[in-house]
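One structure is given here, and the rest of the page talks about it.
A single protein chain has been omitted; all remaining protein chains appear in their positions.
== chain A ==
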């Protein structure tokens, strides 16, 4: 007999819809007031911290709803907003400044649901309020740094190999190494080429002048840029943690851009200052041979460069970087015995061993701390992009008294400078400066209003469509309406299930649009059934033909729409991507509910029976 679904098919339909409904449930719960604790400056949040926090809150008579420790982050849920503020203060007092304590809102999904992977849809910034930054990494600086370190390498390596060279400098063509004769050039070329393929060497000698030009190879250049981006992402993530924002987003976009989203943050100025500031320090040895007269006349060794001192005056430092800021693990502002501000620094193990070697060989010699900062002073490059000014300043010169290890101090700063430097160093130095190329701030009230608008549009649109379908197709209309409702719930369910999916305002528009377009599948099928009935087919045959013939049409039509949504997803950013995601999910679920879902009901009600007339 026609139009019977086998048991397994019915079970499958029920299962899929049940899963969709199940994962949509978390969206029904509201949010809990919570306090988030993250360890910074080397401190970690552990079970001990958790129990300490619980004890503090109990002693202050604050009821803890739930306390979760996950990914080194502690989330304590409390009853209401008042308690949240009290709890935050109490925790911050008890834990001290090694932890960042921030206010947060946590989804109130019940534990059993959460255990099964249930969580509500994530809301985009346009619905929640907050700041969005798009940052661009200035790759030119990363490359320049690399070229400089390569030049320093060449000097030491050639000297080590006793190959005589006349000079090394940077020119428009690349790093230019000058030799006095062809013999040394050939030796140098052979030696340098044998040392890996980071660099490409070309002999550009012309009568009497012997030059070797070195350039970063294409693959190495790409690697340098990739590393710069990755390192910057890590650094920015650390800095965001310092800000104490709940659920921040830091992700790469393309080859040299980073997206940062800080929900709930309204103070953009401070966020920008912390995120965009690119301060770093480097340690250089002082060129003692360069006296005041030499500095004044600018006649110093090619290996050295003249820098301004913060306290006034100038000093010549060797170009070679003894240690760069990337090895700094921790930094705290403190005071020395004369109450002068200083910054205590501790290094990672690699930095520690480098530093220990350097200082051992140079006891009694002066070493300088060079402070480097990139500032946006409003200047633009010819192509309209922002030009950053590089500011270099020697903040301290100290004689190395003894071999230094992983811990030491920097002096010569005023109080607030010490504070800022410590914060910046702690959060890690940016390997290349970043500039903010796009910034969007959405107020929280606007976010709430956007949600309300979207929901209202959805309710109105949906109501009209449901009523129309019911009146026009009667019993079959009711089935289509069930499918439509199930479809909407499934879109919500799938959106909640996919970790990266974010609901945005255009996303809500996409859902509303899905409501209008999802009936198309049913309309196609029902019109076909009506047509077959008009052509004098029996009821069962009409249903069979209707579904059968409409299938390829629905598939073709939806695949093409899906293709455009996919393209939209590929090129779009932020909110538009959100729209594309909901549209794609909507197409997939609506095909399922319109074709398979309604068929299951139709088969169950009319299939396999003698039916004279259909309510269609």
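Everything that follows uses one rule, which is that a residue touches a chain if its C-beta (ideal position, glycine included) is under 8 Å from a C-beta of that chain, and two chains touch if they have at least 3 such contacts; residues count from 1.
The rule we apply is simple: contacts and distances are computed from a predicted model.
Participant: Select, from "Protein-export membrane protein SecF", "asparagine synthase (glutamine-hydrolyzing)", "Cytochrome c oxidase assembly protein" or "Deferrochelatase", the UniProt-recorded name of the complex's unshown chain.
Facilitator: Of "Protein-export membrane protein SecF", "asparagine synthase (glutamine-hydrolyzing)", "Cytochrome c oxidase assembly protein" or "Deferrochelatase", the absent chain's UniProt record names it "Protein-export membrane protein SecF".
Participant: For the chain not shown, which residue from A:174, A:352 or A:506 touches it across the whole complex?
Facilitator: Only one listed residue reaches the unshown chain, and that is A:506.
Participant: Hey, which of A:16, A:524, A:543 or A:591 is the one touching the hidden chain?
Facilitator: Result: among the candidates, A:524 touches the missing chain.
Participant: Tell me which of A:249, A:372, A:409 or A:457 is the one touching the absent chain.
Facilitator: Here the residue in touch with the unshown chain is A:457.
Participant: For chain A, which residues touch the unseen chain?
Facilitator: Interface residues of chain A facing the absent chain: 126, 134, 268-269, 376, 378, 380, 383-386, 436-443, 445-446, 449-450, 453-454, 456-458, 460-462, 464-465, 468-469, 472, 474, 505-506, 508-509, 512-513, 515-517, 519-520, 523-524, 527, 530-531, 549, 552-553, 556-561, 563-565, 567-568, 570-573, 575-576, 579-580, 583, 616.
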